[in-house]
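Encoded as structure tokens, here's the structure I'll be asking about.
Missing here: one protein chain of the complex. Every other protein chain is in place.
Take a look at chain A:
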Amino acid sequence: MQNKYNLEGPQGTKPRKRLSGTNIMLYGTLLVVAFYYLLPLYVMVTTSLKGMPEIRAGNIFDLPVDITFEPWVKAWSTACTGLNCDGLSRGFWNSVSILVPSVALSIAIASVNGYALANWKFKGSEVFFTILIFGAFIPYQVMLYPIVILLREVGLMGSLWGLVVVHTIFGMPILTLLFRNYFTSLPDELFKAARVDGAGFWGIYFQVMLPMSLPIFVVAMIIQVTGIWNDFLFGVIYTKPDIYPMTVQLNNIVNSVQGVKEYNVNMAATLLTGLVPLIIYFASGKLFVRGIAAGAVKG
């Protein structure tokens, strides 16, 4: 490629003026697009910083006049969900305690799966993998009830660990695919050299593969943290009200029919719930894109 460019010499179209008609249209369109995508975030933030009288008087696009952080405090510590009034903090800590074991367990299992599929193929391993990938397309509703029965059988129904198992199961297809593709892309010589040196299945995994695959673990973590944090369906079905994750509690707070609607508190609560994935998204940048691309590209 490099050589070809050198041979061709100067190339490309004549440099355009910076403010040509096409460019104005292009950047104009992009501006409108960016505006549409940012609008809801702007509305959330401004609404959550206004007092209720100001919301009733003005419109949702106005900037707040008297900035108040009271809605945030209220959403976090005193907003009511039917029975208890200790705010979203409860849901936040529930979500954290669901998140940590779910992410750890699902990534541990899926990385070993992917490693076995990439380097230690056995009879039938590809068949199971294909089933796993197709399983990702089965609507969850089809499997919800049998899983309730299975969890009840092992005594995990309604408990935090039951939900952890469910998240591990449903995160497995995408994560296994991710790890399998990554380990397959590593040079084969590496694996063979370790074999010659007498390392076994676990030895190679822990001493050769793990240290080399930090980036893919980060990608997997991004996928799982956002996915599990944003989950609503499994949380509402497989847990009990006192360990509901944040999304479920948020929905209960905002859509509760009792009392006067406090839109500023609702928006503060919504933002609080969205904050974790948003921070991960903005902090991870390209890795997030890589994570969703991994889901899109079939192995």
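What we mean here is this: a residue touches a chain if its C-beta (ideal position, glycine included) is under 8 Å from a C-beta of that chain, and two chains touch if they have at least 3 such contacts; residues count from 1.
In this section, contacts and distances are computed from a predicted model.
UniProt records the chain missing from this view under the protein name "Sugar ABC transporter permease", selected from "Hydrogenase maturation factor", "3-oxoacyl-ACP synthase", "Sugar ABC transporter permease" or "ABC-2 type transport system ATP-binding protein". For the chain missing from the display, the contacting residue among A:Leu144, A:Leu190 or A:Val218 is A:Leu144, taking the whole complex into account.
Although one chain is hidden here, its contacts on chain A can still be listed: residues 26-27, 29-30, 33-34, 36-41, 43-44, 47, 55-56, 59-61, 109, 112-113, 115-117, 120, 122, 125, 128-129, 131-132, 134-147, 149-150, 168-169, 172, 176, 200-202, 226, 229-233, 237, 247-248, 250-251, 254-255, 263, 266-267, 270, 273-274, 277-278, 280-282, 285, 288-289, 292-293, 295-298.
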